[in-house]
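With one protein chain withheld, the remaining protein chains of the complex are depicted in position.
Residue numbering begins at 1 within each chain, and the chains themselves are lettered A and B in the order written.
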Amino acid sequence: MTGRREELAAGWIEVVSRTLATRVSRAELDRELHELYSAIVEALGSGGLDTGAEAWTEVRALLVELSRNRARQGFSPAETAVSVFALKAGLERQLDQGSPGDVAAYLTLSRLTDALGMFTVDSYTTTREQIISSQAEELLELSTPVVKLWDGVIGVPLVGTLDSARTQVVMEKLLQALVDTGSAKAIIDITGVPAVDTEVAQHLLKTVVAARLMGAECIVSGIRPQIAQTIVALGIEFGDIVTKATLADALRHALRGLSDADSVRGRGASQA
Amino acid sequence: MSERLPILRIGENLLVSIQIDLDDQTVLNLQDDLAEQVVKHSARGVIIDITAAEIVDSFVGRMLATIASISRLLDAETVVVGMRPAVAITLVELGLSLGGVRTALNLERGLAILAEHAAARAAQA
């Protein structure tokens, strides 16, 4: 492999670049694969075919980097793995002119390539999973904005299906926003929520109670008729929580509460 | 190793900040000390600042409710201020509602509630 270095590497790069077409620049591929090639030769040189061994650390690091880049750039697992498996194609070509000794060497290298290929697919999958979970998190963040509606009044317009995890994120964000903005009123608007189950309703209730413990009042607005029916049918007790049909009604209620807070004491707002 | 928390006096109000990880005896001492100070200074308001408290368990929660009840008997209003969101969520899960305890987001709002209270008292007199 050392002897026919340039020849082998060139054949390899050719196969890879044919598959990846124009999506990765030739120069970048050249650099990437030459680096990898040298690392493999070096690892082979320091003995051992166990790709998990210490001698292969450098190769593994390069493969992780390669599969990470491919995953981020949106390549498929096959397109990623080809970078490694194509090494075989280059070797096969050499095989035609080779001796029986070469055949044995080819088989050994072939097994090695398989191991490295599997490793690449593994790292590719790990990266993809990381990307998916971080995107899910970002989506959760994006889908739960807390906005300031008025001095001392914040609002959380909820849109889409509420599951337990998302409701919990909303709850924490809302309560933190109360502290950060010093707002004593919060409106949770669920106009855009198609359905509410027991668990989600319980989470909403807990949010309201937690806000009260902190000294703030939560108003739930935009409860659609079907949702009101569900809440009653499920037997969920909304107790003395203030609910309003529309966001406008809720805002009016909150503003009235704000001006009252200065003159009337003992309002429900801070009475837990 | 129980200690006594310093109680500050601001006009007609008493202020105590819970800033350390309290053991149960310190909590009970605070209850006694506050009752004593309310009477000694004829305080009209008590503010318990729990901004720095990382947790409020059922023991401390019960102390807050007891202090509020005792103060009310001694004609003083108690406001608990600065509860952290994580603490509030935990208290709800724990099943503690702090019945009868008034709360405010921060010290400023707590003082405003006590001022309203004092104004209402003056209007009645």
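To be clear about the criterion, a residue touches a chain if its C-beta (ideal position, glycine included) is under 8 Å from a C-beta of that chain, and two chains touch if they have at least 3 such contacts.
In this section, contacts and distances are computed from a predicted model.
The complex includes a chain that is not drawn, and of the options "Anti-sigma regulatory factor", "DNA ligase (ATP)", "YIEGIA family protein" or "Amino acid/amide ABC transporter membrane protein 1, HAAT family" the UniProt name matching it is "Anti-sigma regulatory factor". Set against the missing chain, the residues B:Ile7, B:Leu22 or B:Leu114 yield one that touches it, B:Leu22. In the complete complex, the hidden chain is touched by one of B:Val16, B:Val46, B:Val80 or B:Leu96, namely B:Leu96. For subunit B, the list of residues touching the undisplayed chain reads 1-2, 21-25, 54-59, 61-62, 84-87, 89-90, 93-96.
What we mean here is this: only the chains that are shown with their structure count from here on.
Computed from the mean C-alpha positions, the centre of subunit A lies at a distance of 43 Å from the centre of subunit B. Of all residues in subunit A, those touching subunit B in their complex are 171-172, 175-176, 178-179, 182-184, 206, 209-216, 261-265, 270-272. Interface of subunit B with subunit A (complex): residues 79-81, 83-86, 88-89, 91-93, 97-106, 108-110, 112-113, 116-117, 120.
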